[in-house]
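One protein chain omitted, others in place.
Chain nomenclature is as follows: A, B, C and D, assigned in order of appearance, with residue numbering initiated at 1 for each chain independently.
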Amino acid sequence: MKMISIKKSDWAGAMEKVQKSYRLAGPVKEKKGHTFRELKDGETPDLEYSETRMSVKEVVLPQSEVMFSYSLDENKEGHHILEEVPFDETPRAAVGIRPYDAKAVEILKKNFMTEDYKDPYFERRYENLTLVGMAENNPSPVNFSTSCGTGPFDESCLDIILADAGDSYIGKALTEKGEKFAAAAGFAEGDSGVEAKLAELKEQAEGKIKSKVSFDKIEKMTILDLYEAPFWEEAAFACINCGTCTYACPTCWCFDIQDEVKGKDGVRMRNWDTCMSEVYSVHTTGHDPRHEAWQRTRNRFMHKLKYYLDKYEDGIMCVGCGRCVSQCPVNIDIRKVCQQMNDYEPSK
Amino acid sequence: MTLSEVTSISGEAGNFEVEVLKKPRYVDMNKCIACGACVEKCPKKVDNDYNAGLNKRKAIYVEYDQAVPLKFAIDAENCIKLTKGKCGLCEKTCPTGAINYDDKPETVKLNVGSVVLAPGFKAFDPSVFDTYQYTKFPNVVTALEFERLLSASGPTLGHLVKQSKDHEEPKKVAFFQCIGSRDINRCDNGYCSSVCCMYAIKEAVIAKEHSGGDLDCAIFYMDMRTHGKDFERYYEKAKDDGVRFVRSRVHTINPVPETNDLEVRYVDDQGKIQTEVFNMIVLSVGLEIDGSTIELAKTLNIELTPGNFAQTGTFTPVQTSRKGIVASGAFLGPRDIPQSMVDASAAAGVAGEGLAPVRGTMLKEVQTTPERDVFGEAPRIGVFVCHCGINIGGVVDVPSVAEYAKTLPFVEYTADNMFSCSQDTQDKMTQIIKEQNLNRIVVAACTPKTHEPLFQETLMAAGLNKYMFEMVNIRNQDSWVHKESPEKATEKAMDLVRMGVAKVALQNPLAEAQLQVGQTAMIVGGGLSGMAAAETLALQGYETHIIEKSDRLGGNALKLYKTPKGEVIGDKVAELVESINSNDKIKVHLNTTIENVDGFVGNFKARLKENGEEAFLDHGIAVMATGGKAYTPDEYMYGNDPRVLTTLEMDEKMKSDDSLVKDADCAVFIQCVGSREPERPYCSRVCCTHSVDNALELKRRKPDMNVFILYRDIRTYGEKEYLYKEARDAGVIFVRYDLENKPKVSVDNGNLKIVVKDHVLNRDLEIEPDVISLATAIVPNTVNDLAQFYKLPMNDDGFFIEAHAKLGPSEFATDGVFLAGIAHYPKPIEEAIAQGKAAASRAITLLARKEIFTSGQVAKVDPVLCSSCGICVNVCPYSAPSFKTEGPFAGKAEINPVLCKGCGLCVASCRSGAIHHNGFDNDQIFSQIFAVNA
Amino acid sequence: MEFVGLEEDRLHFSWISSAEAVKFADVAKQVAEKVKVLGPNKKFVKRYPTKDTE
Amino acid sequence: MSEYEPKIVSFLCNWCSYGAADLAGVSRFQYPDNFRVIRIPCTGRMSPKFFLSALREGADAVWVSG
Partner (left out) sequence: MDAYTDKIKEISKKILSEGKVDVVIGFRKGTLGYMSEPYMAKSEKEAENLVFDCNCRMNLVNYVTNRKDKVGIVVKGCDSRNLVTHIIENKIKREQLYIIGVPCTGLADKKALLDLAEGEITSVEDDNETITIKGDGFEKKVAKSDVLQSNCKTCIKRNPVIFDELAGPEVAELEISDRFADVDEVEKMSADERWNFFGELLSECTRCYACRNACPLCYCPTCFVDESRPQWVGKSDNETDVLTYHFLRAFHDAGRCTDCGACEAACPMDIKMRYFTRKTIKDCVEKYGSEAGMELDKRPALDQYKINDPNEFIK
């Protein structure tokens, strides 16, 4: 495990260097604040940010991704056969992601990279990706990552962790991938003080997180009890069923497969889908098991906080980043809902 | 029967024998496909009558491009082959062998029950006037010639140019009114031709549109007669648009030396002589009856008026003097399109009164092939590409197009035909459809507008639903217009075929809804037009109900005295009421109002309040004859002095020979009281005639009475003009006033006094009348609730808006509802009665069908997607959509296929995408769009 | 459409009665001419993804 | 630029401009071949969706005529 310490003034140079062998994604300051996206050549990931509206999910599971292309032209060879689209094998790195967002990638893996089934699109992106984290010294008021088995300094899912130590970034390469990246970037080696400093920053940061959720009791309740709990209609009343929370969420993994054809050429692509939308659940018969708006909201929370919990027995499907809380147009707050679920006492 | 003329009619009403001479066409109508190849080859050029002789046509010709039937004819007088026996080029050229030089005239005998005469008019020929030098100066043209010059399909393609050799654009154009009208000195046409003022304004406005706003148009007139519906507004707008109106009759035109211009001398309003130079002069020629029509009238033993129009009675406006023969159009007097349409319908209605018992006795049944159920089958498309002789094949590579079509999805069969529309090809197609088990057909040929029905019959003969068809236009819109670039035209043809195939693949069989038409008529209003409608309906055998809100039939006519023709109105109305009351098909509901109406064409249901009690009346059609009333004036001391009367009150006094009238030594009529004012910007049409007639009557009763008529324009249109002349001859004094300087009425020492500015003398004139008659405006009765029940539109003045201002004056856009009388626009008795009969006649065309089949190409709501916003209900001009009131989808919209005209307005307006358009559905149009690029 | 930046001459509206063949041909010529001046349309055209969007 | 032949999707009202186009054919008026006609029952049928769709699919212009 190699310590890293790099002067802030050297950061841009290091990134320029690393771009020779890596494609980067990271936070970029734009007019309206920081966004997280793929970087163009020469763009530097800006680590001086507080939050990005979109997460690292875009890198492993893009909003729209072409899976196959095909031709319907019978005069062409291989018509009506799905052809794989080429994939750029250049190593990629997501630089400056929050440690708890990396945890979200781990959660996504539970869906896309299981023992029995590996989604090739996700897998190739994941395997090719180095996760360079940027710890968060000042977690936002809506951050509750520490309740979700991760935190602003969680190293468990990263390849490199960096943290802001005044005029330099300090950190460590946590994996082999991380070390390769550090070498490619030419990060200077840090001294033994780095470890201690990291621990100190971590303690400070975690101490700043006031917001918490508990799901200990949810685990023990039956699905049916929770499903039929009386508070759902009220909790979901305000929900307008937009896709904001699901798209902002680093762990929401649903997608929809679509064909787009122009003339005789077509592609099959997959796009993020959202369980908030009615077309998500409606059957071809026209029947919709979640026809009412509040039922869709209930489903989202039940999935994140109960179904997932029961199925994987590894906490909730949430890393506590707080994006959904701050972006929700009507202020539906997962912390409050989780509390309501946890506090619920089936009358029985 | 075209190219035919009636040579004699014998027999009597109910059983006429008509002899018709059918002249040869020299072209077989069954073979001619109107491709026009013959015209291109024909070497003989002839003056084109259609364009008033302004350009040439060929000896083989069709009069104009939209002629019906669209079949060519040979002009025997000019054809070289027929006159000299040489040439024969057209016969060689014709791809279908339609030319027949041996065609002979034949006489056809017809046995008919009634005869309608609609021989029309001819435009007055101004050559007889040496003053206007029409024959001498090329830039003096008739209005008809000018009309053709302005027309996009005319000889200059709508580009206005002088007719002198320079062909420059004119800068100044003068219109002279009353050429061959209102003139007995030089042309013997004492009547007013009624339409010329309006057409001159229209031509002036359009000329300005075509040539740019700085074209100066001046109209020289005597009285501006814009008495038709919405005409006064148009007149005012023309003034605003800069058309000049000069009240003067021009006496001489002199050429300006060295130029093609013309100098005009006239006396202006102030009596001063003016001269002005114009580049063009348009003679607004009147309408007159052709000599051959006068001959025909003699042959048929029909009486004519002094103006050689058919003699009719005020209460029998289309009935000629010979029973069983009715007339319509300009033969009844000079008139415009809407009035001719009214006459035509009325004539048909009256002609049908005598035929009702035998209706439907001579029909034949048609054989049909049962329709194959193609539900669940994948599309199997047949594409037939037509050469149309060389018309398409000469430009587009037809075999390649057919070959290309084979590669398109779902296309199972393709062929190219020489003439797809020929009978043998049709039979072959029928056979192929069956053999190949095709379920959708594309024909790439000419235009669906002429040939779709033909191919649809072929489909039906082959047992396919006729909507499983798409026509691709590769002739009119491709080969004919891209002759110079055959490759591009072929490419376009392939694109169009691809689009057609994409569309037809998504086509489903469509059903045509069938609807029973209730055989009962309801007429709202028991005035003259309502009664006239009832009479025609009942005589044609339909149960008819008249709903009258007052306690007696007759309406406004009850207050009138006599007609200009001298008929006593009271007696005539009584006769009519008697005939209504004695007809057991007619039920009169007096003291009855309509509380509500549900339903739609063929199936209306009205809730009535009859003498205070609720009643229901199911009816198949309704006629709005709700009438109008006299406007109550608040000027000219009306209401403050008992000697100031309205016209209707004057009629009462004249009827009873009241002392107010009898003892009067001086009477004044004031015209346009409440009409042609900013708040009522329309002419009430009847008042001039009425006042002139009453003035004349006063003079007859007491020749030394001083009678004045204060007017703005005298509008005694048609043969009513004779009255105006008679009144002037009898010494009635006409004084014109302006809207800005209205007459002032006061009481001075107990005597009425009127001050009015005389234009000729240019000073105030004082009159002390004993009685004043105010020609008050006619305002429509308030019928907002009815309008709402039937969803009928009204204009700003409160008159109903008819289906079409010109072509549909007696019906509404809403199916099954018809319109007559003053509810449409103010009109005199004969026009009100004619329109009553017209409305009835239009209604009968619907009732007689007993059931209506609708087009399959209508809009349809998917209730699951409907969001009930009501935009379709609101936006539909035909009231086809409504909300369901019951069932699982209550509150959602539904569209009555019977009322739907298939325009698609609702489909495009529906935000929710809930409305499907059968035959033009979104997915079909999208598929065409998607197929634009290969 | 103009508001979002489509060139004015990419959309044409006209009223032509069924008798006005000349006007039809004239308008057709004008429309084609104006569109040729503009060159190929790039706006609103959907670029269909054919390979990986990155 | 002379090479450039735009594709113009024209939506013509069945009763008006479609008739005029037919008549233009009868009269043999020659005009550019860039138009691909879609016959609609009435210009009222025209929905903004069709404009958008035509442009999206690569038409260079849209002409609606009633």
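The rule we apply is simple: a contact is a pair of C-beta atoms (placed from the backbone, for glycine too) under 8 Å apart; a residue touches a chain by one contact, two chains touch by 3 or more.
Keep in mind that this is a model prediction, so the values were computed, not measured.
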item: Displayed chains contacted by the hidden chain, counting the whole assembly; value: A, B, C, D
item: Given A:Met269, A:Met302 or A:Cys321, the one touching the chain that is not displayed; value: A:Met269
item: Candidates B:Ile733, B:Ile801 or B:Ile852 - the one touching the absent chain; value: B:Ile801
item: Missing-partner contacts on subunit B, residue numbers; value: 195, 198-199, 201-202, 228, 230-231, 233-234, 336-337, 793, 801, 804-806, 813, 864-871, 874-877, 883, 891, 905, 909, 911-914, 922-923, 926-927, 930
item: Missing-partner contacts on subunit D, residue numbers; value: 48-49, 52-53, 56
item: Touching residues on subunit A - with respect to the absent chain; value: 32, 35, 53-54, 63-64, 141-142, 234, 237-238, 240-244, 246-248, 256, 258, 260, 269, 271, 274, 277, 279, 325-327, 329-333, 335-336
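As a working rule, only the chains that are shown with their structure count from here on.
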item: Distance between chain centroids, defined by C-alpha means - subunit C, subunit D (Å); value: 9
item: Geometric centre distance via CA averages, subunit C-subunit B, whole Å; value: 37
item: Gap in Å, rounded to a whole number, between the CA centres of subunit B and subunit A; value: 71
item: Contacts with two or more other chains, residues of subunit B listed in rising order; value: 65-66, 481, 930, 933
item: Of all residues in subunit D, the ones touching two or more other chains; value: 18-19, 21-24, 26-27, 29-31, 57-59
item: Subunit A-facing residues of subunit B, complex; value: 407, 864, 930, 933-934
item: Residue ranges of subunit D in contact with subunit B within the complex; value: 5, 7, 9, 14, 18-19, 21-31, 33, 36-42, 44-47, 49-50, 53-54, 57-59
item: Complex contact set, residues of subunit A against subunit C; value: 38, 62, 64-66, 69, 85-88, 260, 262, 265, 267, 269
